[in-house]
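Can you read through this structure? Questions will come right after.
All protein chains but one are shown in place.
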């Protein structure tokens, strides 16, 4: 795992909490897709068929990521702005923009 | 899993076979990363930290995919061309181009 | 050009206005890069060298886009939230998320 020390979770502020079950279901599916690709390689499956599954899992990950970005903007960023905490709002937006840049380039 | 019926594996022709253990290790790590993201969501981790991990796993998947494309070109495509089987070679290249397009757009 | 009817420009609210000259300079450079690729094709340049230039111009476009997203969040979205206009703020965030999704998939 990339070595970013997760911040203490102030659970009330995370946008995705209200949608948590759906995210957990999607992550379990993605984990299953990764296991499936491992099995395809283990069973010497044709490389193009493996590439098809890798594109499918990458698209699934992108959907999760785009949902989290939307939740972050609608909750974490909005909350900080609503609280009138300009410094915190700018920090939350800066974090969002950096995460979006990583997504566009990964 | 996307529902493409994997073709019967003619194991001798797959380029990645010689590198299979390395691919299996990377897929196990990717599976672990997916499990890690599931756990982060389950533990209400801050969304930006989850997004960082999603970009890390997407990059890892891209590396696997790019390796498979290179192996496919060096083995499956080269073999078909060397065998003088123009039809088969064109089919292999067409498959490679379609897989590359999916990668660029996923 | 994609046929989205540009909304009437309320210039005061666009985040990028304060950085307009820099954006205009970058777009002129991108236009020059496109012209350069046209010339490479016209002069029968080796395909791999053309592909290198296409990746360079795509990266330049991504940088402009990520800048505009950041400006949009810092200005258009923040302004709507600060104005207490929840409906407008949600609309601005929805637009931002859709634009980010297009970027990730283009």
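As written, the chains take the letters A, B and C, and residue 1 is the first residue of each chain.
Basically, contacts are C-beta pairs under 8 Å (C-beta built on N, C-alpha and C of every residue); 3 or more make two chains touch, one makes a residue touch a chain.
Quantities reported herein were computed from a predicted structural model and do not represent experimental measurements.
Residues of subunit B that touch the chain left out of the display are 62, 65-66, 69-70, 73-74, 77-78, 81-82, 89-90, 93-94, 96-97, 100-101, 103-105.
On the side of subunit C, touch with the chain left out of the figure occurs at residues 1-2, 4, 6-7, 9-11, 14-17, 20, 23-24, 27-28, 30-38, 40-59, 61-62, 64-65, 68-69, 71-72, 76, 95-96, 99, 102-103, 106.
FYI, only the chains that are shown with their structure count from here on.
Put simply, the chain closest to the centre of the protein, by Cα centroids, is A. Our note on geometry: subunit B versus subunit C, Cα centroid distance of 30 Å, whole angstroms.
One finds 20 Å separating the Cα centroids of subunit A and subunit B. Contact with two or more other chains is made by residues 62, 65, 69, 96, 103 of subunit A.
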